[in-house]
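All protein chains but one are shown in place.
Moving on to chain A:
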């Protein structure tokens, strides 16, 4: 054995020697440090504390001898491997520009060593991503994709894969010819191929335009190569190829002819990859989630292959890496997004392992649905991604009325969800809000929890957030909370939210917030006259806000406002008269009332259906003002318009028009009015 058992030399002295003026001593020191820290987290941390990193980087920055450069690059890479503290330390020492410069070093050994270090840095989420779009770095990386040395080309692809997180970055890369270069790497060795697939997956993620480009590239040959790779011998290649195709399929559904067969193949391949050790197995659930997203047929096929049970099994395991857990929850959320059977299956899964060890006689009582505890634990996970995925999963499960009444009633879900709507991460808040929105729909147990806690105040607070997604989701949750709620709940929400705030939300700069706010009013004024009365409190501010939205150029928003009016008009005589006044004053102001305008709108038959309903409600039940209303409606041209609609192309409209006209006829008959 060599005399200098390096683990026995004093670390302080070694660090000192890193800055020695003697080249040989420096080389020996850097090599020793490198050999001590590789594979050894404890040593890495202790050398970082001793200040070794800046000295190592200094060698890379100012030395010229190949062995020194190679050893220092390797040491940098090792410091950056496996610990966040290491990544931070090397980045803080300003290593990035030096590594990038050295990638072009004439000596392959140096270039290769720097490439590996860069790869380590970019393996970490701490890597500076948008920095790579500064100056000519992108062009450099694209050029390096064709580098003769495999490690250099590989790392160029890996860094590109990690960097393009926004649509702008994706597009910038593609415009610089990135797609073509990456595709040509698919024919390379296994590492190059995997790096290239990784980058292609990153470029196509949520990007329809680039997905289409990949499909069309080389007359479909590029796509065909990727499809071939889903059956590759290497499990990681199979996974990455599936990831690519799942991204393409999600961004651009039905984008190529053999898609449905490829998807079916991918499903069974991914199901088998779930059990694979290492990265392939860890990433498989997330890819599976993307594959079955928005595809009910595939969700069914996955359920037939026992995907729910298989994924749920990971929830029970200990020490599942966060990324894998996130994927598992997203997968379950997609599988349960539409299929009631899958939801049922997931909630009914029993913890058979604990069953076997428990006393058989008491067993029926001890058998508890197993996923509950795991889901609640996931809602409290330290990692944002897991929390988002857990919320998504609860949201999918809560789409089922049955689950809301039975399995999800317990406070155990509502409380952590309410906590999450105050989470520091906006992504977590938004997803938690959506889940809360579903859970509060219609059923009393959850509503009472919200009423008891400061849930309403929290939701109202978020409804005034600067982030419009949060605003939208908070209003959505409040809207659902008001759905079929009793009058005390409605009073309390309006008292806390206040009418002026609600009016602001109805006129929010974001249309999706407007729409939710209007539907909130729709739920508010649904039902008893007491409920309806609320739209006229505070001097009728709320009614005026809704009136303005009746003439919104966006038909879906105007439609929601019309639904509000329809709820109001089904109330008392006073309510009917208020709507009547609104119709007539809009007639005066612009010659055609909003009601007539809806009746004449051909863009969406639903608008005409609801407008006719409003008329029916105006005429029913026949109160004391009925004959005057009939006259006023006729003067406003409504009756004539109805006559024009007896042969409407929409059957629904047609039958409602007929009902309305019959009511007219009936009323006239009673009052002895003259027929036309």
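Definition applied: a contact is a pair of C-beta atoms (placed from the backbone, for glycine too) under 8 Å apart; a residue touches a chain by one contact, two chains touch by 3 or more; residues count from 1.
The criterion applied here is as follows: contacts and distances are computed from a predicted model.
**Q** From the list "Exosome complex component RRP46", "Signal peptidase complex catalytic subunit SEC11", "[RNA-polymerase]-subunit kinase" or "CTLH domain-containing protein", give the UniProt name belonging to the chain omitted from this structure.
**A** The chain we cannot see is, by its UniProt record, "CTLH domain-containing protein".
**Q** Any idea which of A:54, A:82 or A:605 touches the chain not displayed?
**A** For the chain that is not drawn, the touching residue is A:82.
**Q** Quick one: which of A:41, A:101, A:492 or A:644 touches the chain that's been left out?
**A** A:41
**Q** Touch as defined at the start, partner being the missing chain; which of A:74, A:164, A:379 or A:583 qualifies?
**A** The missing chain is touched by A:74.
**Q** In the complete complex, which positions of chain A touch the hidden chain?
**A** 1-2, 5-8, 31, 34-35, 38-42, 74, 77-78, 81-82, 116, 119-120, 150, 189-192
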